[in-house]
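Complex shown without one protein chain; remaining protein chains in place.
Per-chain residue numbering starts at 1, and chain names A and B are given in the order in which the chains are listed.
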Amino acid sequence: MAKLIFVVLLTLIPILCTSFSPEKPSDRRILVLLDDFAVKSSHSLFFKSLQSRGFDLEFKLADDPKIALQRYGQYLYDALVLFCPTIERFGGSIDAAAVLDFVDSGHDLIVGADNNASDLIREIATECGVDFDEDSAAMVVDHSGYAVSSTEGDHTLIASDDFIKSDVILGSKKIEAPVLFQGIGHSLNPSNSLVLKVLSASPTAFSANPKSKLTSPPSLIGSSISLVSVIQARNNARILISGSLSMFSNRFFRSDVQKAGSPTKHDKSGNEQFFTELSKWVLHERGHLKAVNVQHHKVGETNEPSIYRINDDLEYSVEIYEWSGTTWEPYVADDVQIQFYMMSPYVLKTLSNDSKGRYFTSFKVPDVYGVFQFKIEYERLGYTSLSLSKQIPVRPFRHNEYERFIPAAYPYYGAAFSMMAGFFVFSAVHLYNK
Amino acid sequence: MARSSTSTSKDAQDLFRALWSAYSATPTNLKIIDLYVLFAIFTALLQVVYMALVGTFPFNSFLSGVLSCVGTAVLAVCLRIQVNKENKEFKDLAPERAFADFVLCNLVLHLVIMNFLG
Partner (left out) sequence: MATTVVGAAFLLLLLLPFSISQPISDSHRSAASDLFNKISPSLEDAYEALRVFEILAIEKKPPVTTDTCHTVLENLGSSSSPLKDLFYALKVSGILKCDVDGAVLKKIASRLKATVHDASTLLDIYYSVGSLVLIKDQDSNVDVLLTDADEIFRSIKALSQSDGRWRYSSNNPESSTYAAGLALEALAGVISLASSEIDQSKQVSIVKNDIAKLFDRIEKYDDGAYYFDEKFVSGSEHQDSLSTTSSVVRGVTSFAAVTSGRINLPGDTILGLAKFFLGIGIPGDTKDFFNQVESLSFLESNRISIPLILSLPETVYSLTKKGQLKVKVNTVLGSAAPPLTVKLIRAFSTGAKDSAIIDSKELQYNQNGGFHFLDAFPKNVDVGTYVFVFEIVLHDSDSEKIYVAGGQIHVPIYVTGIIKVGSAEIAVLDSDLGNVETHKTLDLAGNDVVSLSANHLQKLRLSFELESPRGRLFKPHQAFLKLTHETKIEHIFLVGNTGKKFENVFDFLGLVEKLFYLSGRYEIELTVGDAVMENSFSRLLGHVELDLPEAPEKAARPPSPPVDPYSRYGPKAEINHIFRVPEKRPHQKLSLVFLGLILLPFIGFLVGLLRLGVNLKNFPGSTVPATFGFLFHLGLAAVLLLYVLFWLKLDLFTTLKTLGLLGAFTMFVGHRILSHLALTSSKLKSA
C-alpha cells in the first residue's frame, strides 16, 4: 500500500515539473500580493482577464505570515504580482532580496505603485532600474494633458496616449482611446539599455505635490517621465512597473475618457486593452522566441561536417519560433542576421526565410583559417534576445587540395623533364661515344 | 678613329678565331659534355627570362626548374673535370667511376627536383 503511494507520488513529480519549462514558456501560477482583499474585487476585470487566459492566480495579503516564493529550493510560482504599494514589510519569507532573486531566476514581475508607495516598493523598483520621484507627496500633474472630469479638479488624473511603438509589446491593434493614469511618475536611467518606456507622460507634465506651490523646478518633467515601464532582463525575465495602481482598477477600465484639448470623447478608456496586451507580453505570451534546429552543411551535401575548409560554400539554416501563449508559431522577420565570427565578424549576412519559420542563407567561408563561430545575436525591441553560437573550425588547404598543375609553371615542368631526358641521352652518348 | 675600330674589330675576330681553333682541339667527349652544359645553362636562362616576365608565382616550381638546370650543369662540369685526361689531379680516377658518381648524383638531383616541382 505504501509502495503504491510512493509509486504514484513518483509519477506525479514530472507532472509538477512541467508547469514551467522551456517548452512552455508562459507562466501558469501567479502569486498576487495585495494590501487588502478589496483590491481583488475592485481590480477584478484585470484578474479575470488573466484567469481567462489560463493562469492560476493565488491571492494573498502581503503581510500574511504564511506566504513564500519557494520551498526546498523550488519556486512555487512562475510570476509575481505586487499590488501592495503601502506594504512596509512582507510577511513570511519574502523580502526585497527574495523578490529580486525570483526575477533573477527568470520569473516575471508586475509591480503597481501608488502615491503612497512605501520605501520597500520603491527599493524594489530602483533595483529593477526604475527611479520613482523621491518626494513622497509628489504625483504626476499635467495641466494640459489631463482627463476631463467633472469630479477630479486637480489634474492628477491624466490621459496619456504616448505609447511605445512596438506591436510586440502592445499588440497589433492600435489603442484608440487614451489611457487614464493617476499616481506617481518615474524616470529611467538613460544609459540603461534594458528598460523601456511603454507609456510616457506628455511634454507639459511634471511630478510635484498637487496641493502646494512649487519652490524649485521639479526633478521629473515632460516626456522623460515614464508612467508605465517594462524591463526585459538579460535572462528574458520581464518586469512591468506602473506608477498607478488605480490604472488596473475596474473603475478606470470602464470609465469614459476625454483628453483635455481634444474634442473626441471615448466611451471606454484604453486601459483594459492596454493592460490586456501588455500583460500578454509580460507573461511571455508574445515576443518569446526560441531558435531550434541549427543546421549547416556544405552546398550539395546534407550531413553536417565537423570542420570546414577555407573557400568552401556552405549553407546555414535555423528555425525560429514564437510562443503564442498556447503553441509555438513560426516567427517571420526579415532582419535576422548570422555572423561568421572569430574575434570579429568576418561575414555578416541577413537570413532569408520561407515564412514558415526556417531561416537560411549560404555564403563562402573566408580564406582565413581558425576556429570560427556561427553567431546569431538577435535583439529586437520587445522580443527575447536570441543568442546562438556554434563553434566550427576552418582549416586551410591540404597539401593535395591546391591546383595540381599550374599552367604558369609549365615552362618549369618542361625544363625539368627536358633535363631528365637530356641526362638520359647524355649518359648513353657519353658511355658509348668513341 | 676608323682605323682603331676596324683594328679592334679585326683583333676581336682574330681572337675569336684563335679561341675557336683552340677549342676544336678538345676531344669529342669533352665537347659533348660542353654541349650538355650549354644546353642546361641555356634552359636555365630561358626560365629566368620567363620569371622576369611573369613573376615568381609558383616559386617552388621556378626554383625547381632552375635548380635542375643549374644542378645538371654543375654535375656535368664536375664530370668534365674528372674525365678530362689533361687534368693532373684526377689522373688516377677511372672515368667510369666518375661517370657512376655522376649518374648517382643526377638521380638524387632529379628525385629532389621532382619532389620540389609541385
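As a convention for this text, a contact is a pair of C-beta atoms (placed from the backbone, for glycine too) under 8 Å apart; a residue touches a chain by one contact, two chains touch by 3 or more.
Here the structure is a predicted model, which means the values were calculated and not measured.
Engineer: For the chain that's been dropped from view, list the shown partners it touches.
Structural biologist: The omitted chain makes contact with A, B across the full complex.
Engineer: Of the residues A:Gln70, A:Ser136 or A:Ser149, I need the one that contacts the missing chain.
Structural biologist: Touching the chain that is not displayed is residue A:Ser149.
Engineer: Which residue from A:Gly73, A:Pro263, A:Gly300 or A:Pro407 sits in contact with the chain not drawn here?
Structural biologist: Looking across A:Gly73, A:Pro263, A:Gly300 or A:Pro407, the contact with the absent chain belongs to A:Pro407.
Engineer: Of the residues A:Ser160, A:Asn250 or A:Thr384, I need the one that contacts the missing chain.
Structural biologist: A:Asn250
Engineer: On chain B, where is the contact patch with the chain that was removed from view?
Structural biologist: 28, 31-32, 35-36, 38-39, 42-43, 46-47, 50, 53-55, 57, 94-97, 99-100, 103, 107, 110-111, 114-115, 117
Engineer: List the residues of chain A that touch the chain left out of this view.
Structural biologist: Residues 35-45, 47-48, 61, 63, 84-86, 88, 114, 116, 141-144, 149-155, 157, 164-165, 182, 190-191, 193, 196, 203-204, 206, 208, 210, 213-218, 221-222, 245-246, 249-251, 254, 311, 335, 337, 340, 345-350, 363-364, 366-368, 379-381, 407-411, 413-415, 417-418, 420-425, 427-429, 431-434 of chain A touch the chain that is not shown.
Convention: only the chains that are shown with their structure count from here on.
Engineer: Measure off the straight-line distance from the CA centroid of chain A to the CA centroid of chain B, and report it in whole Å.
Structural biologist: Taking the mean C-alpha position of each chain, the two centres sit 80 Å apart.
Engineer: Going by the contact rule set out above, which residues of chain A touch chain B in the complex?
Structural biologist: 406, 408-409, 411-413, 415-416, 418-420, 422-423, 426-427, 429-431, 433
Engineer: Considering only the defined contacts, which chain B positions touch chain A in the complex?
Structural biologist: 28-29, 32-33, 36, 39-40, 43-44, 46-47, 50, 54, 57-58, 61-62, 64-66, 68-69, 72, 76, 79, 99, 102-103, 106, 110, 113-114, 117-118
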